Structure formats: C-alpha cells, structure tokens
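The full complex has more chains than appear here; those shown keep their coordinates.
For clarity, chains are labelled A, B and C in written order, and residue numbers in each chain start from 1.
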Amino acid sequence: MTRNDGRQPQQIRSFSVTLHPNKYAEGSVLIEAGETKVLITATVEERVPPFLKGQGKGWITAEYAMLPRATHSRNQRESAKGKLTGRTMEIQRLIGRALRSVVNLNALGERTITLDCDVLQADGGTRTTSITGAFIALALAVHKLDGTVKFDRYPITDYLGSISVGVIQNQPVVDLNYEEDSKAKVDMNVVMTGSGAFVEVQGTGEEAPFTRSELDGMLQLAEEAIIQLVAMQKEALGTAGVRIGGIGV
Amino acid sequence: MTRNDGRQPQQIRSFSVTLHPNKYAEGSVLIEAGETKVLITATVEERVPPFLKGQGKGWITAEYAMLPRATHSRNQRESAKGKLTGRTMEIQRLIGRALRSVVNLNALGERTITLDCDVLQADGGTRTTSITGAFIALALAVHKLDGTVKFDRYPITDYLGSISVGVIQNQPVVDLNYEEDSKAKVDMNVVMTGSGAFVEVQGTGEEAPFTRSELDGMLQLAEEAIIQLVAMQKEALGTAGVRIGGIGV
Amino acid sequence: MTRNDGRQPQQIRSFSVTLHPNKYAEGSVLIEAGETKVLITATVEERVPPFLKGQGKGWITAEYAMLPRATHSRNQRESAKGKLTGRTMEIQRLIGRALRSVVNLNALGERTITLDCDVLQADGGTRTTSITGAFIALALAVHKLDGTVKFDRYPITDYLGSISVGVIQNQPVVDLNYEEDSKAKVDMNVVMTGSGAFVEVQGTGEEAPFTRSELDGMLQLAEEAIIQLVAMQKEALGTAGVRIGGIGV
C-alpha cells in the first residue's frame, strides 16, 4: 500500500512546535502536524468550578474550536449558531479528561488551568494533535506557576501524547491526514502516558467492524508513535528549562 | 475480589426484555439490566436528513435522555436548561453510529429510523444497555416495514450487542453497576456484532492509566458477555418471528 | 350517542395505579387511564426557590413532558428544540398550582417537592391524569418525610383529583380519549378537592362557543368522576399506610 503523501504505514507526519506564540498566556504553543495547525494557550485562574469549591483540589479543563475556514469549505461559527456541536463537546471533554490523568489535582491546589485549543488549519488529527500540544502548554504554565507557588509535590506526574491510527485497505496506518481519514474503515484515537500506559482508547468502525488482530495492529503503531511524540515534548520543553517528573519519566 | 452484588467478575446482571410496551411505535422494547431500565421506541419516517436527500439511502439516528429522577438525586431536565449536555450528545452519537454499522443504508431506502432511548431508572450501563435494546427495537421496526416494503436486500446485516467493562482492584470485571462504576479505575464500553467483530471500543483511564494486559482482560470479558446478549436478542426477536441474516448469524 | 370505545357519557376509563415504580424517588407512581400512561416521581429537596428564601415556607412545583413517541407520530424533544413549548409550560404551571391548593406550605417548612410527570403513552387526558397521579406521589413523599420530620401540622390538607370533560354531538361526556378529544367542540379540565370544592375550571370553546347549560352539564359529570378518582386515591394510598386529614376527609 502506498499512502497518499508517500509515508510508510508506521510513519508519522512532520511535527513542529513553537513555544510562546502568545504574550499574555501563562503557557502557549503552536503545534503543527503536517498541514494541521493548532494554537494552544494555557490560562491559570485562582478559582475552581462550583463542584470543587473548598476541597483544596484544582481542575484542568479544555476548550476546542476550529476557525470557520480551517477546512476545505467554511463552517458556520458555533457562536453564531448559539450552541456547541456534539463533535466539539466530545473533543473538549476528551482533551480535558486526558490531561487530568497526568495531573495530581490535590497538588495543584485550588486553581483552574484552561487549555484553549484553536485549530487554525485542519488536515486530520486535530484532536490528537491538540492533546499532544496542550500537554506542552500545560507544562509551561505549571512550570511558571511553580516559580511563585513552589509546589510541595509537582502537580504533573507524567508526559502525555496522542495519535490517531486507522485501517486502510486492510493495513493499519498511523497519523492519518484528512484524505486518508475519509477512506479509512476504522478510526481510532489513542492517548498514552510517557510511561507507556493507556489513558484513552477510542476506536470506531462505523463503515465496517474490525477484528481483534486489526485492533492489536493499530495499538502497536500508536504506541510507537507516541514514544516519538513524547521525545519531541521532552526536547521542546527542555529548551524552556521544563522537565517533568523524576527517575524514569 | 467480591463484587457488591455477589456476582463473579465475568458475570453479567440479570437482563430482561419486554417487547411492544408502546402501542404507537413501529418497534419498541423495555430492556432491564439489573436495576437499569430503558424504554426504547423505533420510529420510521419516510424522509431523510438534508445531507442525504436524493441519494436513495436511508438513515438511522438515536436520541438518549434520562428522566429527571432516574438517578439518586434529581437532575435538571435538558429541555429546561435549553440545551443538551456533552454527555448526552456523546451517548446519542455513539448509539446511532453503532446501529448504522449493522444496517445497509442503501437497502433501507430513503427513510429514517429514529431510536429514542429513555432511561426510566439508571444503575450503571445505560449507554450499553440502550444499544443492546435499541437493536431489538430497530429489528422489530425493520421487520414490520418489510411486511409492506418487501426489501430486495434485508437492511439489517448482523446482530449487535454492547456491554461495559472496567478494572476494580486490579481485576477486570464486566457489566458494572453504578456503585462499581464510581470506584473503577478504568471505564470501557464495547460494541460488537453478532459475528464477533468490534464496532466501538471506548476505554477511559481518567483516574489511572491502564496497561495493555488490563485492556486485553477487559476485551475478553466484553466478548464473552456480548455473545450472551446476542443470544438473548435472538430469543426475544424469535418470539416475534424476527430473524436476522442467513447461515451462522 | 355511542362513544368510540363503548363507554357511557358519564363513564370514566379504567384507571390503574402502581406504587413505587422508581427505587430512588421519595414518592413515585405509574398511573394509567385507559391507554394513557404517566410515570410520576416526587423529589424532596431541602431548599426553596430564591423568592421564598428565609420565609419558613415550602414549595411544590411540577414538570411535565411527553416521550417523543408517546403519540401517534413522533414529536421532536423539547431538549433538542432548546425550549419548552407553550403547551408544556401551561400544563406544568397548572399541575403545580393545583397541588399547592391542598398543601399548607408553612407546615411543609423550607423544602421543595418537585413532581415530574413523564407521559410514556398518550391517549387523551394527560394533564388531568398527571394531576390525579401526582397527588399520590406527593402524598407518598410527604408521608415518608413525616417519618423523619414529624410535622406539627400535616402539610397535606385534602385529596385532589382531576378529569377532563367535553361536549360531543351536543352531549356532555367525561374523560375523553384522544379520538374523542379531536372531535369535541368544547374541551374542559376540572380539578377538585376531596371535599368537593373547585380548584381549577378551564373550559375552551375554540371550535364553537358553549352555553351555560352545557357548562353545567360538564361540571356535573366532572364532579361525579372526581369522587371516584379520590376513592381510588384513598384505596391506593391506604395500601401504603397513607391517610390524609382527619374527620370527613
């Protein structure tokens, strides 16, 4: 099988990370995966949602949106429609949940960090790229916060990366672009920690069900890809003097 | 490990199915999984959504809601809030997508079948129980429709069942009730066809990431449970004279 | 005149009451009037709406909804529309107002009881059946509450029943089903206490105005019917050990 952009099945696209594209946010990153571009800011606020008040715990939440012309044809703004689509809600719930899995909310204390993931241009993999990039923005914000708060326990417990996998012509492939995504019979998003544990596994075979062996093949590709993404995170954060965790992380 | 209701890890709750609880709907079922009770109706309409018009294809969609006091404390109605929550949208998108995987939309022709899944009482597993029950209501409606339309190709291609699995005290368990759900470190929903292929795999380790071995253990339990649920569907539908597919289905 | 289901003009449909269909609610009932089926839960909460705060008084409120396929054809969910229809608002205001007429809100103390009336299947008379059933759910909840609170004065002061009446072919008839409702020239709903006083009289002659004599005929039928419904309430509540009021009630 030849992929439409000449990649090998197990080959991810070219990823790039630009730190601090926003001068106001506590943490920010522009992450690019091929032609997919997501601008992410992390905002720290000294308050928590009502359901957490007075418990000494913090909160991590995410919002996700696409600019109207991030895609081939223009989409109506959700602000003009007056409500979020189910797809948007699903994605931002996923991003927030994934990030919380590597944050010790008690260690964070009564503050909220909001990750705004705005897709400037979309070419497949926007939700997984948002997670991988949002982790970097979060790490920058927590690092900055640590400068003043001096955390007893460091709130971030591990790295976190995410990638999409799928099956095209019976062949598992990784990091699908938009055109590939449209013809894949299975679509799966995987989130893993730097330590190699699963945080989210979401596979959908709407076009055609998939076998256990296809599932195993996709998980294998996802694992290898996320190892590369975590290495990229370490390098990018390293240039900003940020290092997560202790031995083995 | 002892489960809070005395079940074995691999043991599903007592399921029961009541056919035709609604006198107007083209198909309807009341499905009970332990104390979880979902009333499901299938409505056939001779029209399709705008994006499908004129293509000769049909559509399957689902809506999901909980009565305000389906749970321990009362929830505000979404109609009173003026919008659906992200959770509701996520669930009804999942139900529709899962059902479409076993329907040949071309064979169905330009008509829409809407599955309304209303949870009368919730004790865990409402989304998976909705899928298992909605398949029955759908099969009843298509069977009835076949009486007048006389389909060339039968639109339903396979049975479809769904169950939840999780990890409690490092032990994979199946079909969690509400109390178990609250203390599980992983929460996974699996949808499979009668032929044993995966349609949806959605695992979330918000509380704690999970290993590949835990994932494998959960998938094994899910597979065994769904075989039992499909057998139950065959029996229930059989009493109504409905039989899906040919040899081996 | 022969009615479409063979009843006499003054004859109500077969009513049945199932207590405690919901295991979480403080009070619950499934009430059936012919093919009309309403599931009702009473929820007790230890708070009152803002306009009552600090006055030592309680509040009774109601919400009403129909499942999408409760009727011949499917109705769009109000949660999907994003707002309640005028009909729904009118009905739930009526139910709440009617119930409050037999509750001493000062005796109840600063708590709210919400009656959720969800119509599973509709064949005419859903609002009046909701009132008759909601009274039972309310009585169960107050009885349960009395076990812990030990009210000084019992908050419920009388029984409360409701029925619809109309004029078909110049003949007053009681408890109209859907088909009768569609052809009646007058549509009236009456709510009365166990003591025989009127709480609500709502008659509408949109199709054709009605005379004083027709009004009197309808009121007469309503009164006789409500006496039967209150007897049914006493019997049903009696099996649960609930008895309202003192001598003569």
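In this section, contacts are C-beta pairs under 8 Å (C-beta built on N, C-alpha and C of every residue); 3 or more make two chains touch, one makes a residue touch a chain.
Small disclaimer: the values here were computed from a predicted structure and weren't measured.
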item	value
Homomeric assembly size (copies in this file), of which only 3 appear in place	6
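The definition used in the following text is that only the chains that are shown with their structure count from here on.
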item	value
Joint neighbours of chain C and chain B, given as chain labels	none
Whole-Å gap separating chain A and chain B, where each centre is the average of the chain's CA atoms	29
Whole-Å gap between the CA centroids of chain A and chain C	52
Residue numbers of chain B (touch at least two other chains)	83-84
Interface residues, chain C side, partner chain B - complex	21-25, 28, 35, 39, 41, 43, 45, 63, 65, 67-74, 77-84, 88, 114, 116, 118, 120-121
Complex contact set, residues of chain B against chain A	83-87, 89-90, 92-93, 97, 100-101, 188, 192-193, 195, 197-212, 215, 219
